[in-house]
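Everything on this sheet refers to the single structure shown next.
For this view, one protein chain was removed and the others were kept in their places.
Chain lettering (A, B and C) follows the sequence in which the chains are written, and residue indices restart at 1 in each chain.
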Amino acid sequence: MGKTIRITVWNENRHEKKNPEVAKIYPNGMHGAIAEYLRTQSDFQVRTATLDEPEHGLTEEVLSQTDVLIWWGHSAHKEVSDEVVDRVHKRVVLDGMGLIVLHSGHFSKIFKKLMGTTCNLKWRVIGEGEKERIWVVDPSHPIAEGLNDYFEVEHTEMYGEHFDIPQPDNLVFISWFAGGEVFRSGCCYQRGRGKIFYFRPGHETYPIFYQPEVRKVIGNAIRWAAPVEGPKPNFGRAKPLENL
Amino acid sequence: MGKTIRITVWNENRHEKKNPEVAKIYPNGMHGAIAEYLRTQSDFQVRTATLDEPEHGLTEEVLSQTDVLIWWGHSAHKEVSDEVVDRVHKRVVLDGMGLIVLHSGHFSKIFKKLMGTTCNLKWRVIGEGEKERIWVVDPSHPIAEGLNDYFEVEHTEMYGEHFDIPQPDNLVFISWFAGGEVFRSGCCYQRGRGKIFYFRPGHETYPIFYQPEVRKVIGNAIRWAAPVEGPKPNFGRAKPLENL
Amino acid sequence: MGKTIRITVWNENRHEKKNPEVAKIYPNGMHGAIAEYLRTQSDFQVRTATLDEPEHGLTEEVLSQTDVLIWWGHSAHKEVSDEVVDRVHKRVVLDGMGLIVLHSGHFSKIFKKLMGTTCNLKWRVIGEGEKERIWVVDPSHPIAEGLNDYFEVEHTEMYGEHFDIPQPDNLVFISWFAGGEVFRSGCCYQRGRGKIFYFRPGHETYPIFYQPEVRKVIGNAIRWAAPVEGPKPNFGRAKPLENL
Partner (left out) sequence: MGKTIRITVWNENRHEKKNPEVAKIYPNGMHGAIAEYLRTQSDFQVRTATLDEPEHGLTEEVLSQTDVLIWWGHSAHKEVSDEVVDRVHKRVVLDGMGLIVLHSGHFSKIFKKLMGTTCNLKWRVIGEGEKERIWVVDPSHPIAEGLNDYFEVEHTEMYGEHFDIPQPDNLVFISWFAGGEVFRSGCCYQRGRGKIFYFRPGHETYPIFYQPEVRKVIGNAIRWAAPVEGPKPNFGRAKPLENL
């Protein structure tokens, strides 16, 4: 827990406004529930941003002060402006901002742009939700810090393979679902100077973002994805370093 | 060498028209030089397509009959229509068409879309071109079939790290340059049902596509990237496979 | 389906001798059941070898004529001589022989030597065996050829994560188990000039090696793992390739 990490929690924040059931679970929005936890961590400095703010709350200034961006979206992916998506993309790839994509964010413009695939998958919501058991497959990874060899989400939406993503650079979690499916639930990627973590849990109709293990993983992922003062690549025409 | 692989060699074909030096080296275009070799292989069925043809020669019909697409572009990446790029993208990710991206194709719309990064790099052209030595780092890979532990391109443009690509699923070649740089020159990726190989050699002002090792690698890569009759993913809502 | 691949199916062949239940399922041994299928493939040339033969049937001569070795062991891993293990290891790493390790072969000396880890895991055999559902997570991979997006093994032993293996170079299958676990069931590795595939199914008390999908995967894996005429590395002291 070294220097302060500046975090922006971005949320579409539409279900919370339109669906009383969701509003009841997340009176301050899912971003609020996530931020609430993150604010308990002394090395985190936390702000939030939502779709309906000007520029979706992701102005050049906000991004330039963000080390790690958390992304939750679902019903309004198309309403996110391409300009903001390009801005976030550049900030990740060129400046090294970390990006944590949660649950239905798999279909967000920014995740698809960074992955290069459809990011499509199988899904199911049944009644009160089915059981998910999330297994750690890389116990050496900092994102697995403080976990047991699995944890459970008792009631949730199912996501199943095939999940159309590039093979992760490092795979940390695999989910088991009561209905018979599996899913690569914790996926690490490098894109340019930035690090990206996809984390599956988090459907809006369940209080998953209050669950301690889910919160711990998000915190771990933030510390893993925080920018490194690595080299700024010097692209373009280059003089020879040796006599030719 | 099993069943026939249907190949389309796509070339921007502008340098050949505008630059007499290039036209002299490649009187039938770079696509012509590549196709000439591929036609010597009994398991290959070869056609070509170029930018200035209608729909760039990449109609739905042509793509539906293409198992592996080879891509060379440089000065006119922007002239490739987004519609054709999306068509190629879908054909790779959803249908499993192989894609071999050559040299300056690193900056093509289709490669950037599949990679999710800037695909930027260092480069240099000096006088008659400098020496590149391409080392095999995975001797078990089918793309290294028939090679020695390195081969040389005597006169070429330099490409240097940092090359802003995702970490390859499998890295086959690393280049050494006389001017002091290195480069990941043979990079394998899975994207959806498709396989992609980036191969560095091939600047238009040098007769590189006549070099036996370069031709052999392109042939090997085609056989590696040829589509597999793997599962067609069933995306979307799914019924449970177990009683819930 | 090109040139002939020479296959040796190695089996410990002890359960078949000692356990009437196993002998009834596999009257010709598990190696016999596997070989029976492989012999139906026109590009395969098949022999078998077992633990109790001299040198476990894996003499220098046999190995020198083997392109891909299949390995099943369980109760007698310790009886495999270190000399033969070293011989197999060299043949994989230096000569490029493919190796397919099945099920309980995860604990064989040769697999542990190639992986560098304990290769330990969770396991369970309950009554008639529980259900396993094997999901394809890389539909572009030749080992997934001809499969649907999953297949089931109705009655089997469970293997669960954490499976202590290096992260696979390419992960092809993930298993779901009725009892609540997941497992990385199809794992590709490069080691030197050789390719290795670990495939989970295959407990001795179930007729799994007669199941069409299991047989198909083994056949696919053999074709994938067959040696490539890649470069023989020239290790040791090297003269400079440039003037120093």
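Operating definition for what follows: contacts are C-beta pairs under 8 Å (C-beta built on N, C-alpha and C of every residue); 3 or more make two chains touch, one makes a residue touch a chain.
This one's a predicted model, so the numbers in the text were calculated from it and none came from an experiment.
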Residue among C:W71, C:F151, C:Y189 or C:Y206 touching the omitted chain: C:Y189
Missing-chain contacts mapped onto chain C: 93-94, 113-118, 120-124, 126-127, 130, 158, 160, 162, 164, 166-167, 169, 178-181, 189-192, 231, 233-242, 244
Missing-chain contacts mapped onto chain A: 1-2, 96, 133, 136, 138-142, 144-149, 169-170, 178, 190-195, 228-234, 241-242
Missing-chain contacts mapped onto chain B: 133, 135-139, 149-150, 160-163, 167, 170-171, 174-177, 180-182, 184
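Just so it is clear, only the chains that are shown with their structure count from here on.
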Overall pattern in which the protein chains touch one another (line/ring/star/complete/other): complete
Identity of the chain that, by mean CA position, is farthest from chain C: A
Distance from the mean Cα position of chain C to that of chain A, given in whole angstrom: 37
Two or more partner chains touched - positions in chain C: 133, 136, 138-139, 149, 170
